[in-house]
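Only a single protein chain was left out; the remaining protein chains are all shown in position.
The block that comes next holds subunit A.
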Amino acid sequence: MSDNVAVEEQAPAPATVAIMDQRPGPEIAGESPLHHADLDSLAKQGKRQGGVHLRENKLLGHLTLRCNQSNSEQLAAVVRVLDVALPLQPLTSVEKGDVSIRWMSPDEWLIIVPGEKAFEVESRFRDEMEGHYSLVNSSGGSTVLELSGNNVVDMLKKSTPIDLHPKEFPVGKVVSTVFAKSTAIIRRTGDKRFELVIRRSFADYVWLWIQDASREYGLVVDA
């Protein structure tokens, strides 16, 4: 009855990682996972009154950082790169300027920066961070939806088993959970405002689900 958990501390490997700017040149327009839904047109034509507001924050830079939270040198390097410290408390997030960091697991954080800054931030991490860590640019794999409105909590209650009462789910809390059977990272950014990070492959499904779940309250698409 003994688990083999003794992991030997590995010697830090030199950071010879090939990184590339994933953004195409200006001649190629980037397309979000919800490009086909044409949310911009819906925002112009659709109704302006309703209980749930939806906006896609598209083409942001998503960086998944995995490192050891007891390594103070790595934590200091993160502050040098992002000018904000990793949230070490479970289920918390921090936001400063256009950078936001979400606690994902005891050794994993999701950093979201503007799309045009992702490559620069990634390059700076490679310069600053030392030791055993992993940084993956997963920008193409997910997109961010911003949900707000008077009935946003009612709509979310149909979709996720998470307790959304302000006592249990205060502003700034972030959970990785199931959203209508697919996975989503849900963060409360205001009293009646939430942010969903959803998978690219589920974006259309989630978009259809949100339309259906908000039908009784009225869905307003914001540009």
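Criterion: contacts are C-beta pairs under 8 Å (C-beta built on N, C-alpha and C of every residue); 3 or more make two chains touch, one makes a residue touch a chain; residues count from 1.
In this text, contacts and distances are computed from a predicted model.
Undergrad: Considering only the chain that is not displayed, what protein name does its UniProt record carry among "Sarcosine oxidase subunit delta", "Iron complex outermembrane recepter protein", "Phosphate transport system permease protein" or "Exporter of polyketide antibiotics"?
TA: Answer from the UniProt record of the missing subunit chain: "Sarcosine oxidase subunit delta".
Undergrad: Just to verify: which one of A:S70, A:T177 or A:S201 makes contact with the chain not shown?
TA: A:T177
Undergrad: For the chain left out of this view, which of A:G30, A:P90 or A:G190 touches it?
TA: Answer from the full complex: A:P90 touches the omitted chain.
Undergrad: Consider the whole complex, including the chain that is not shown, and state which of A:G30, A:P106 or A:P170 touches that chain.
TA: Of all options in A:G30, A:P106 or A:P170, contact with the hidden chain holds for A:P106.
Undergrad: Just the residue numbers, please: which parts of subunit A touch the chain that's not shown?
TA: Residues touching the hidden chain, for subunit A, are 1-5, 90-91, 104-106, 108, 161-162, 175-178, 183.
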